[in-house]
Each structure stands twice: as C-alpha cells, then as structure tokens.
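Below is one structure. I have some questions about it.
Left out: one protein chain. Kept in place: all the others.
Entry: chain A
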Amino acid sequence: MIRFILIQNRAGKTRLAKWYMQFDDDEKQKLIEEVHAVVTVRDAKHTNFVEFRNFKIIYRRYAGLYFCICVDVSDNNLAYLEAIHNFVEVLNEYFHNVCELDLVFNFYKVYTVVDEMFLAGEIRETSQTKVLKQLLMLQSLE
C-alpha cells in the first residue's frame, strides 16, 4: 500500500504531501527532507526506485518537480511508476498544461484530484476519462 505521496521541487519545497499513515509533524518533516535528499541526487541513468527505510520510493521527475510515492517493498514498482504518470496526465488535463504554480495556487483542488485517484493508500480509480468527468462535474458545483 502507499504510505505517502510527495510532490517536491528541486529546491525541496513541498507542493503536496499526502499521508496514509499516522506520523507526527516532526516525523513528517524528517521524511520530506530524507526523500528529497535521496531522490535529487539520482540521474536519468538510475532506476526510478530507491530503497527507503523499510519501504521503497517510486519516483518520477517532471520538469522541476519530483513526484514520489512511498510503498511497501513487495509492491509492484512499475504499476506505481505508471500510476504517477496517470496522475500527472490527469493534472495536466485538468489544469491545461499544468505547471508548478497551478499546484501552489490550487493546492486545495489538488487534494481533490488525489482523493479521486488514490484513497486509503490504494489506487481508487485509474480511468482518466472517469476522473476528469468527475472533476469537471465538481468544478461546476457552487
């Protein structure tokens, strides 16, 4: 299962942090820093997977943003790697060419997108069509 999802930029600023386990605030901060340190030193020749404590991070870089998912070591690496891409494509469609600033100014909407696609640490919905349809419906509500 997913333990947490992080979106960070290269400078280490968190653009989204979604936790599926209980952590206290200090621990969250520590994890954010550790993930940043582990992921940003890797280059394109490296795998998209890093061992992390007793878990692993599956990550992908889009422009200046790192999308990281922390999962159990027995979880399927490629399935989560593509889950990241699926999520990014939805954001891109929803925000029409998404950029980092969209995530900053619409942070409360990003949480809605996440909840549509991932819930309780599991993949909830994978169809981009269905997710976008739902998001546009919610967008139309007052």
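To be clear about the criterion, a contact is a pair of C-beta atoms (placed from the backbone, for glycine too) under 8 Å apart; a residue touches a chain by one contact, two chains touch by 3 or more; residues count from 1.
Rule of thumb we're sticking to: contacts and distances are computed from a predicted model.
With the options "AP-2 complex subunit alpha", "NSE3 homolog, SMC5-SMC6 complex component", "Regulator of G-protein signaling 9-binding protein-like" or "Centromere protein K" in hand, the undepicted chain maps to the protein name "AP-2 complex subunit alpha" (source: UniProt). Although one chain is not drawn, the whole complex shows that of A:N9, A:T40 or A:T126 it is A:T126 that touches it. Of the residues in chain A, those that touch the hidden partner chain are 3, 14, 17, 21-24, 27, 29, 31, 42, 45-51, 53-55, 72-74, 76-79, 81-83, 85-86, 94-97, 101-102, 104-109, 111-112, 115, 119-130, 134, 136-139, 141-142.
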